[in-house]
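A single protein chain has been omitted; all remaining protein chains appear in their positions.
Let's look at subunit A:
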Amino acid sequence: MAEPLVKKDDDRDDEDYSPFMGIEKGAVLQEARVFNDPQLDARRCSQVITKLLYLLNQGETFTKIEATEVFFAVTKLFQSKDTGLRRMVYLMIKELSPSADEVIIVTSSLMKDMNSKTDMYRANAIRVLCRITDGTLLTQIERYLKQAIVDKNPVVASAALVSGIHLLQTNPEIVKRWSNEVQEAVQSRAALVQFHALALLHQIRQNDRLAVSKLVTSLTRGSVRSPLAQCLLIRYTSQVIRESSVNTQTGERPFLDFLESCLRHKAEMVILEAARAITELSGVTSRELTPAITVLQLFLSSSKPVLRFAAVRTLNKVAMTHPLAVTNCNIDMESLISDQNRSIATLAITTLLKTGNESSVDRLMKQITNFMSDIADEFKIVVVEAIRSLCLKFPLKYRSLMNFLSSILREEGGFEYKKAIVDSIVILIKDIPEAKEGGLFHLCEFIEDCEFTYLSTQILHFLGNEGPKTSDPSKYIRYIYNRVILENATIRASAVSTLAKFGALIDSLKPRIFVLLRRCLYDSDDEVRDRATLYLNMLGGDGLVGETDKDVKEFLFGSLDVPLVNLETSLRNYEASEEPFDISTVPKEVKSQPHAEKKAPGKKPSGLGAPSSGPTSAGDAFEKLLSAIPEFSGFGKLFKSSAPVELTEAETEYAVNVVKHIYDGHVVFQYNCTNTIPEQLLENVTVFVDASEAEEFSEVASKPLKTLPYDSPGQSFVAFEKPEGVPAVGKFSNLLKFIVKEVDPSMGEADEEGVEDEYQLEDFEVVSADYMLKVGVSNFKHAWDNMGADCERVDEYGLGVRESLAEAVSAVINILGMQACEGTDVVPSNARSHTSLLSGVFIGNVKVLARISFGIDGPKQVAMKLAVRSEDQAVSDAIHEIVASG
């Protein structure tokens, strides 16, 4: 604007000066009256609109009346022929988003502009009109829009195409009629028109797989000029590849050559898009990855931060699945640790942690220590998590990694960061027995000077469970009692509980614990005193509470066997009266799907969540859920629950998956059903299971699901008996049966009458791997030697022709369902032979270790030597049986 809108304030220096200083909504709305002047001052009007837009942009809102007034005033401005003013009018109308009856007022003016000779008017009027219009008006302007799509001015064509993309959401049937014009526009010479046309064409056809595939086939032959359009094409191509991933036998992937050719494109955005598409191909092989990794490696040393970031982020993702493919970039990666951009540095570090081998750990840790001090907490958390997984991968290195964690624990940091460290230490303690004493000691030191009550209480709780099992429990008492003296009431109370746990488990410490607990009887806080009194009575065993030793331990260490939500509702409903609250009246059934299950796959185990109380893992949650069902309570201890197996395609009417629960003499199938139709209520949902192809199984019980309303998942169960301790296998076919009732979604009430119906589900199998728990050992050699060769069995097998060694290794590991130790599930590229170390627990709680040596020859014949050691010869044989029959 040429002249300042508000007079400059002389007191201010030039720095703080703003043309909008002291602007006020009421005054500007007054000013807007100039729109009604018979002699329009275009410049003045533009300035007022700018002020209005400034107000809106600063977050000011107009009332309905104000907005309507401004809108009507603005429509008057169509009389002016000033182009600049017209542009501002367009902006204003879009900002005001007028209501339907207001739209009619400007429709004619906008339609006039749509057919103007000035290209800029046409383009803008199209965008404004399409933005504010509804379906009825659209049919009237459709003809003009179709014309505009093939307009020779690219700005006009783009405006129409982009508007088409938006309108497709609301009026698909109209936009779909424009296919021919859009197709013509795809051939446009103007880069952006091609981009917009391709985007719209794909969206029109996105539900027609064949059409998308045709589109990709014709365009990949090379008529796309614009880099943006090329990026789109790459996305559509990888979509087509995903959906046609069947042809694995020949090994040739369709369109891969196209993606590879894009790696040589002159635009960096296309190269990146293609490289990323290749790395994200499902089941991508190292050979397919190589060219993509090579271009990304070049990006790593670019002078542009955005390029380095994009490359290192992509490589970081690749490192999760194909660490060996990324090792070539390690040198470039290491130089990025000192990158100015801390996001890039953090990604580089975590990538190195993923690709590193055992020997490079110490050197890496040294580099990271220097790096940690100058990055933000959120990055530190990422690094801590990477170190945790590194430690689980190389348990022998626990000492240096644990030392690192404890040293950063002593440094400054916020809650989330400290929690991540503590969680990591807890997980390491749980998984690496050798690390336990050292780790507990670090935690003890931490709570001496910990500002977070939550972390202190969690650590105390964990200490109570783990501390008594160590070689010298007495050394922890001092740390715990110090909390009672120095901390706030919440921490004091949990320290009291922890003391009691030591007392309950270790008789020699009991007298000393009593002295300490008695001191707590004079605490100023009710909760602390109450706990101390309770524990003194329980542990004292002087008959007051009259509980046996076992009860005491159950009380201290056992978990609450009712869901907290249910307990909360019951407590809310409880009215104070003579009758005491009875915890056994709280319902045990979990209403919706157990929370833990939804996040089970992929999520890292939460460390402190509640170390032994409450469902930390899906397994615990399942056990609780199942034992609450009387029909299944007699089956004994749950051995293993499988990951959910989908029995329906995605986006069908009813989504069902099954979890296989294995007991010693039974299996229970838990069918998780979700009803995705708002107009239906299902009742009495059962699964009819045909076990004719599973001879050793016989159905003993089934528990139908009473009701299954829309979008609220529920479970139906079927139980089978099978020979005790035997890993019986078989195939099961399933039919979902139910009574369906119509629901009026607006009212939410279901009809009285229902109709019986059924729904075919897919088959699934119970396989040998279902009887194997994945349990890792930290030091395989040690465990192997300890197990001894008494029940060893060694045999050799030919696996026939395989795509690659890595594929053969992962297939065998999957068949056995065992845990790969020390990272031996990863096969170096180009390796001719490989040894995998596996461990697990077989049904009947028999520990099993396996050492498998693989070899591959020229024509890709794979042979393997399998050595199994276990505590039971029969089990060793059974493992061989699995491989022989698999």
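Going forward, a contact is a pair of C-beta atoms (placed from the backbone, for glycine too) under 8 Å apart; a residue touches a chain by one contact, two chains touch by 3 or more; residues count from 1.
One rule holds for everything that comes next: contacts and distances are computed from a predicted model.
Considering only "SPTC2 palmitoyltransferase", "AP complex subunit sigma", "Coatomer subunit zeta" or "General transcription factor IIH subunit", the record for the omitted chain gives "Coatomer subunit zeta", by its UniProt protein name.
Set against the missing chain, the residues A:269, A:396, A:489 or A:691 yield one that touches it, A:269.
Interface note: of A:194, A:327, A:343 or A:819, the residue touching the hidden chain in the full complex is A:343.
When the full complex is taken into account, the listed residue touching the unshown chain is A:203, out of A:147, A:179, A:203 or A:674. Only one residue from A:53, A:211 or A:826 touches the chain missing from this view: A:53. Not every partner is drawn; the one left out touches subunit A at residues 1, 4, 14, 17-20, 46, 49-50, 53-54, 57-59, 81-84, 86-88, 90-91, 94, 104, 107-108, 111-112, 115-118, 120, 127, 131, 140, 155, 158-159, 162-163, 165-166, 192, 195-196, 199, 202-203, 206, 228, 231-232, 235-236, 239, 268-269, 272-273, 276, 303-307, 309-310, 313, 340-341, 343, 376, 378.
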